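Here the complex is missing one protein chain, while the rest keep their positions.
For chain A:
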Amino acid sequence: MVLCNALTNTFYERVVVNMSNAICQSLRSPIKRLANLRRAYPISTSLVHNETILVKNNDEFVNKVMNSDKPVIVNFHADWCEPCKILTPKLKELIEPLNNLDLAVVDVEDNADLVHTFEVKAVPAVIAIKNGIIVDKFIGLVDADMITGLIDRMAGKKKESA
């Protein structure tokens, strides 16, 4: 399944440019409002190889996502978003057991800069980042196949024919 079309390619280029600007700015001026941790996400204790990154600020995003050696699936999430309550646990379930792929959850209430940088206009939104570059994305609650397909591609697995 190939997701990239001309439109999304334009999107990537624009985002990558915007992103580097915004991230650079934010590195120069540390953001004032740090996310608080009152909404701690329950993390399953069994069979966790890989803890989900709960992004608290821009610096953390740069360190753990943009500069990560591993590809990262970034899930823009909000507690008030019903579809997010289905998607985020699903992503955790699928990605946490994997050693070669990370999941980062960005609460859109606490990370206005990241929301702006990545032009997130609706949640849930998912972007896939490899070597600091956006390589894929989807918005909304999509088919399970599309999610697993993305994860398989990002984790370097070959997609099994359904």
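Note that a contact is a pair of C-beta atoms (placed from the backbone, for glycine too) under 8 Å apart; a residue touches a chain by one contact, two chains touch by 3 or more; residues count from 1.
Note that in this section contacts and distances are computed from a predicted model.
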Taking the list "Pep8p", "DNA-directed RNA polymerase subunit", "thioredoxin-disulfide reductase (NADPH)" or "Large ribosomal subunit protein bL17m", the UniProt entry for the undisplayed chain gives the protein name "thioredoxin-disulfide reductase (NADPH)"
Among A:L98, A:V115, A:I129 or A:I147, contact with the omitted chain is made only by A:V115
Hidden partner sits against chain A at residues 78-82, 108-109, 112, 115-116, 120-123
